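Every protein chain of the complex appears in place save one, which is left out.
Showing subunit A:
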Amino acid sequence: MLHLVSQTTSGLPADPDALAAALEGTGYLPDQGLATAAYLALVMHRPLFLEGEAGVGKTALAHALAQITGRPIYRLQCYEGLEASQALYDWDFGRQLLHLRAAEAAHAADDPARLEASLYDRRFLLARPLLQALEDSPSVLLIDEVDRADDEFEAFLLEVLSDFTISIPELGTVRAETPPLVVLTSNRTREVHDALKRRCLYHWLAHPDFDREVAILRRRLPEVTEQLARQVARATANLRTLDLLKPPGIAEAMDWATALHTLGARELDPDLAARTLGAVLKYREDTERVRGLPAEALTGG
């Protein structure tokens, strides 16, 4: 089932509003800025650099975009020490060695040039996410939490993202027919290098406003009552104003609503709220502080 509303001949949404409508069809409710950002990323073939607090839906956007464009998604989770062999490609050394032994046993090793060529064959190449995304074009490439990788890795990334090619010395150059839709996310644990950002569209993803948050909760958790969804959204919004160590994101609000619903709640009462606070607050100091507040501090406003 397709959610595409109005499309150009290339199969892309015709304008940001059409893209927003399509995203809404998948249960992802973008605001105008985000829809414009995603639309421009699609038509300009520019990577989209999403920054924002944890749990505001950066990763979910990439999945929703893959869904509406019908493209496969490749995800590269970044971490410190990430190497090219884990992000681009690697040779399957074990199989290469076996192949060589088998060739020797079959006395096929007489022509060294041919043997060598057969060693560096595509079937011995292990494609990692970046190469996969280029080979399986058009695709969506999600580079998650790029701020966790170290700066050496940014240099690799820069090279790939600038012309969407990967050169493998033994095989040749792999080029994407259609550049993949690249979504980079960052939680801002570290400043990403300007050279990388310059190649991207930059979007800061903020917490959604009250109405949008209610709509998201209702859409993603249809079993939760409207009353409960509104109260959870209100309480979450209030929690965000409390200057906590970790203000809750949409992901936490959804967890909380699910937890309350699982306990049979139809609305948010102070007792249940206190018991399920662990779903929305992740620091002992925060929990203690909120427990000490009067109930109106959460539900009011």
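Here, a residue touches a chain if its C-beta (ideal position, glycine included) is under 8 Å from a C-beta of that chain, and two chains touch if they have at least 3 such contacts; residues count from 1.
Operating definition for what follows: contacts and distances are computed from a predicted model.
Participant: Using the UniProt record as the reference, specify the protein name of the hidden chain from among "ABC transporter permease", "Aliphatic sulfonates import ATP-binding protein SsuB", "VWFA domain-containing protein" or "4Fe-4S dicluster domain-containing protein".
Facilitator: So, among "ABC transporter permease", "Aliphatic sulfonates import ATP-binding protein SsuB", "VWFA domain-containing protein" or "4Fe-4S dicluster domain-containing protein", the name matching the hidden chain's UniProt entry is "VWFA domain-containing protein".
Participant: Please pick, from A:K58, A:R71, A:H203 or A:R230, the residue that touches the omitted chain in the full complex.
Facilitator: Within the whole complex, the residue contacting the unshown chain is A:H203.
Participant: With respect to the chain omitted from the figure, which of A:E152, A:D271 or A:E288 is a touching residue?
Facilitator: Spelled out, the listed residue whose C-beta touches the missing chain is A:E152.
Participant: What residue numbers in subunit A mark contact with the hidden partner chain?
Facilitator: Touching the chain left out of view, subunit A contributes residues 15-16, 20, 31-37, 39-40, 43-44, 46, 51, 79-81, 83, 85, 90-91, 93-94, 96-97, 100-101, 104, 109, 116, 119, 147, 150-152, 187-191, 194, 197-198, 201-207, 209, 243, 245.
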